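Here the complex is missing a single protein chain, while all its other protein chains stay put.
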Amino acid sequence: MTPLHQYLFLSALLFGVGLAGALTRRNAIIVLIGIELMLNAANLNFIAFWRFSRHPELATGLMFVLFSIGIAAAEAAVGLALIIAIYRHYRTANLDQFDSMKG
Amino acid sequence: MQEILDQLFVLLKAWLVGFFPLPWQPLVSILISVAALILVFALLFAVATILERKGLGRIQNRYGPNRVGPCGFFQPIADGLKMLIKEDIVPSGADRVVHFLAPIALVAPVLLAFSVLPYGRNMAPIDLDAGIVVFFAVGAGTELAVFMAGWSSRNKYSLLGAMRAIAQMISYEVPLILSSVTVIMIVGSLRPIQIVEAQAGYQGWLPAWHVFTPWGLAGFLLFAIAATAESNRSPFDMPEGESEIVAGYFVEYSGFKFALFFMGEYFGMFAISGLAITLFLGGWHAPLPFLEKSIPSYVWFFVKLFGFIAMFIWLRGTLPRLRVDQLMNFAWKFVLPMTLLNILAAGLWRFLPAGATRWLVCLVILLGAFLALGRSMVARRKWSPRKYRFAE
Amino acid sequence: MLGEGIIKGMTETARNFFGSYIDSDRLVTVQYPEQRLPLKENTRNFPFLVHDGDDPEKGLRCVACKICEKECPPQCIFIVLERDEKGKPQKHPKVFDLDISVCMSCQICVEVCPFDAIKMDTEFELSHDDRFRGLLLDKKQLAKPNHYYHKIHPVEAAEVDERLAAEKAKAEAKAKAAAAPKPAAGPAAATAGKPAAPRQPVPA
Amino acid sequence: MDPVFAFLALLTTAGAVAAVSLRNLVHCALCLVVAFAGLAALYLQLNAQFIGFAQILVYVGAVAILIVFAILLTRGSEPGNQPILSSSWQAGLGVAVLVLGALGVAVASSFVRYYPVSPAPQPTVRELGEQLMTNYVLPLEVIGLLLTAAMIGAVIIAMHEKQGPR
Partner (left out) sequence: MNATIELEATGKKSNFEILPKVTPAGEISGEFLEVSMGPHHPSTHGVFRMDVTLDGERVVKLKPVFGYLHRNHEKIAEGTAYLASMPYTDRLDYFCSMTNNWAYALAVEKLAGLQVPERAEYIRVITAELTRLQNHACLCGFLLQDMGALGTPLMYAFREREKILDLFEALSGSRMMCNYMRFGGCRVDLSPGWIEETKRVVENFPRFLDEFERLLSENEILIARTQGVGVLPAPLAINASITGPMLRASGVNYDLRKADKYGIYERFQFRVPLGDHGDVYDRYMVRVLEMRESLKILQAALRDIPPGPISDPKAKVRNFRPKAGEAYGRIEAPKGELGFYLISDGSPNPYRYRVRPPSLINLTILEDMCLGHIIPDVVVILGSVDIVLGEVDR
């Protein structure tokens, strides 16, 4: 059985990759992808801690992940809707060009 | 004797596994199951294609294929050979990697879905606690494969077809899941085996299948509608829609890749029929008490499966195709409200005392909803048969 | 009620499905190479040349008058008149080619032929792997005996024979009456210029 | 290291890296799906069966499709030769590396390295459901409300401004 810290390392790595993607890319959709990755890294942590906890029957980690998946779906829907709305206005999904506060 | 016949394949597998050392046994057992699944369903695919072609032929007053082998029953072999030796064409502008991966990504999840269905007494390849969820999860994977195929082909028709297919699959996934929720509610489990076991037994001559309850019948019909749409069969075959968008997302596929799409579609149909059998039609239980023991359980499962295939063929031979916006309207304005009301009916059924009252209550809810929703769908557009005037 | 029409339609297809096993009126397909439908008297496909007697070369009724070549709508007939050494026309085609990849089976050549020399064949299995030469029929391939004509169009052939015999008899009688300063010109001269009469109506 | 874990970890990481670094956006989305599927497999390995399949159902079946649709809807008029990195990418990468380093050091130095492996829990879906309906009923309701609000919000945002939806 893989020990806990390996899962945590993997999760940290995923979080780093997601963060790097979110911070370095110009395209708003890739930024969203990065955010999703970070969220998933956190979920992996929850599951791993639940698995190695002394009281797995409480299922706290599982519940957290379940809710987080639900929120992630909502977040993706709203985020993408925003991107599309902005795209309609600026004709681009490029974050560097969303520089005007005026509608 | 009948016991042995019923458990023939289980015993056979146990006997085969027994040849291997103990640590290997779980792996070998799974491998045997996988091989059996692939073999059986590939064979069923061949049989289903020839049955479909012959059945459609008879519906249309033709013979259907009747040249290869006895009565044309080797036609699938000839087709397969033809597919294998055909040139594999990739359009010049296509995304080669995605174009190559798409058919594989379509067939693999469907095969996974087969692994959770119980085919007979003690004959579920994998007994998962969340089996039904697995089914829907892998079903979601096919959407992506369809997108990959449509997008990578660099063809307007295939992209349009992929978009339609995804929109349709997502829209009908909701009623599909919601109509199976009724069964999950009543049984209180997501385990396919437990769902089948809950339908064991008979009330007089009537088997205790879910389909013989008002909510079960409504759920079954709604599930069947959603399943037809989900497996892209006529009258919901817009994604292919050969008269509109040529062949939809697999326009640019030929040879064996095309065969894989074809196979994936049939496998999807089998899988979803298998789920419907598990949820509503009593899985591997016999329809009549005295047949329960005399005929092996897996026979019943496959008999029901063939019944489903025949139904799909019959529908395909009769109905024209809906339009894409009508299909969406139908999903969101008719099927979805009906499934929600059906959940209500199932809940009432669960908590009302057994007897005529709950039959009446459920029937009133469901029939009323059906009539009202059906009327509203038709009335808004003033759809009706017409009278014609004549000039002398 | 929603679904009524669909159920009606489904019963109809089910009736056809089972009906195709019982009712031969529903399942009309003929298993072609093994089973063949009898050809109709009037069936036509591509023209052929009728010859009397057994020699396809000598017995040809065609006199190379080129009327069919001229009247053929898609111009698929090619005729060269035979001439002897002195260049005198011989009333016999030296070349009679018919391109059946061009021919549209309209039967106009048959209608305009004053000598009943060209008739419509019923042979339709003419596929060939050489699409240029294979579909260009020459005189030898086109010539078929009169009894073959009788076999494929019995009624029509009987009428034609009757007419030809009558005309021959008339011509002979005429020739005899003219005290025969020259040998009988044969049916060719007797019927030249006369359009093919429409066949006598058969009471229905 | 467990070979299955190593394989899944590699797959997930590779998918994630490809998802944020490729130029072609559709390829990014497809690689993201690989990462999601790898994560789902990891959840299964951690005995979280239901969560693993829910992950596939939601992320592969819904989120990935949404992203793909968004990509197709927003890539109509963009030239293909623009730089893919934002103007301040060095700073962003620096921050990311810093965070990764901090997390790595934290994990490496914490006591979880010596955490004992407990026997595998076997949570049934039924237990999860009972938990949801007893201890977590308020969060469940809140999530339901949130999803409804998000759905309405997404529809309103994405709707054409003047002409309504079809």
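In this document, chain identifiers A, B, C and D correspond to the written order of the chains, with residue numbering beginning at 1 in each.
Keep this in mind: contacts are C-beta pairs under 8 Å (C-beta built on N, C-alpha and C of every residue); 3 or more make two chains touch, one makes a residue touch a chain.
Predicted, not measured: the structure shown is a model, and the values here were computed from it.
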Hidden partner interface residues of subunit B, rising order
56, 59-62, 93-95, 151, 154, 156-157, 159-160, 163, 234-235, 237-238, 241-246, 316-326, 378, 381-386, 388-392
Footprint of the hidden chain on subunit C, which residues?
2-6, 8-9, 11-13, 16, 25-26, 28, 40-44, 67, 71-73, 104-108, 111-112, 120, 195-196, 198-199, 201-204
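The criterion applied here is as follows: only the chains that are shown with their structure count from here on.
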Just curious, how far off is subunit B from subunit A if you go by their C-alpha centres, in Å?
34
When centres are defined as mean Cα positions, the distance from subunit B to subunit D in whole Å is 29
Find every residue in subunit A that makes contact with two or more other chains and list them.
none
Please set out, as single numbers or ranges, the residues of subunit C touching at least two other chains.
none
Write out the stretch or stretches of subunit A touching subunit D in their complex.
1-10, 12-30, 32-34, 36-37, 40, 43-44, 47-48, 50-54, 56-57, 59, 62-63, 65-67, 69-78, 80-85, 87-88, 91-96
Interfacial residue positions of subunit D with respect to subunit B in the complex:
26-27, 30, 33, 49-50, 53-54, 56-57, 60-62, 64-65, 68-69, 72, 124-126, 166
Across the complex, what residues on subunit B touch subunit D?
95, 98, 128-130, 133-134, 136-141, 143-144, 147-148, 151, 163, 166, 170, 173, 188-190, 325
